[in-house]
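Following: one structure in structure tokens, then a few remarks.
One protein chain is absent from this view; the other protein chains keep their places.
Now for subunit A:
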Amino acid sequence: MRIAIASGKGGTGKTTVVANLAVHLKNSKHSVAVADCDVEEPNLHLFLNPHLDIEKTAVVPIPEVDNELCTGDDCGLCAQLCRFKSLILMAGEVMVFPELCHGCGLCTLACPEKAITEGSRAIGVVRSGKANCIPFTEGEMKIGEAMAPPLIEEVKAASPQCDIELIDCPPGTSCPVIKALDGVDFAVLVTEPTPFGLHDLDLAVLTLRQLRIPFGVVINRDGMGNSCVHDYLNREKITLLGAIPHSLKAAQAYSKGLLHVGNVEGFDDHYAKLWENIQQSIGEARS
């Protein structure tokens, strides 16, 4: 079963929830794996301290043009058809701009002279290993790279099959998140009880409804801010899966890279309750 932890807004506590939930599940003898799909800024490793012994370069295909075969100005089909505008005809030759290419392969298919073949371009790395017996996978995009979805796909593919797979999503509601959510059974949306948190939670809710993925919400730092998120959940009939209290001790533990489970009094219970509610919601979604 794949469970995504998403949020809309960055900095609400996705990674905190993933790390603590994973350890709670492991402690209660579940088979659990984690995948950090926030490839633009992976940080789950800071809390789970994995030993990562496998590293693989992730590549996307890019067109390579054989100028001997290419008829240049007489054709121009590749430049014309490219949806991403990554090819142009200049001085009678096709120029490829790899950083704009999404690797869809249309130009290769379309070329009547078979002058285009698929080369490859590295976009980042996928690392995997174990964090205290929990299979751990993460991706890290190359600096200056903008193409997160193909790398996210590779992170998910590299994550070993376990009874429960937790996916730490990137923030926002754009392509990387959609890719991270692809094929998950359930999503946990993390928010904070502030107007800012609510604004982005609403965007995430719209996204998940559009994708028809069952979901529930966990409020992090509950007790700060105001009641706007609680009111919203009631109004929208969205399940509140849990509320992690706003706590100085929790913030102190976090700042040292420590997990809340096992370190902050009372928090083991919060995560136990959260897991119970997630299971119940998944059960209801299936029936």
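Methods note: contacts are C-beta pairs under 8 Å (C-beta built on N, C-alpha and C of every residue); 3 or more make two chains touch, one makes a residue touch a chain; residues count from 1.
Rule of thumb we're sticking to: contacts and distances are computed from a predicted model.
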As a check of understanding, state which of "Molybdopterin converting factor subunit 1", "2-oxoglutarate ferredoxin oxidoreductase subunit alpha", "Dinitrogenase iron-molybdenum cofactor biosynthesis protein" or "ABC transporter permease" is the UniProt name of the chain not shown.
"Dinitrogenase iron-molybdenum cofactor biosynthesis protein"
The listed residue (A:Ser86, A:Thr173 or A:Asn220) that touches the chain absent from the view is A:Ser86
Specify the residue from the set A:Leu52, A:Leu77 or A:Leu100 that touches the hidden chain.
A:Leu100
Residue ranges of subunit A at the interface with the undisplayed chain:
79, 84-86, 88-91, 93, 95, 97, 99-100, 146
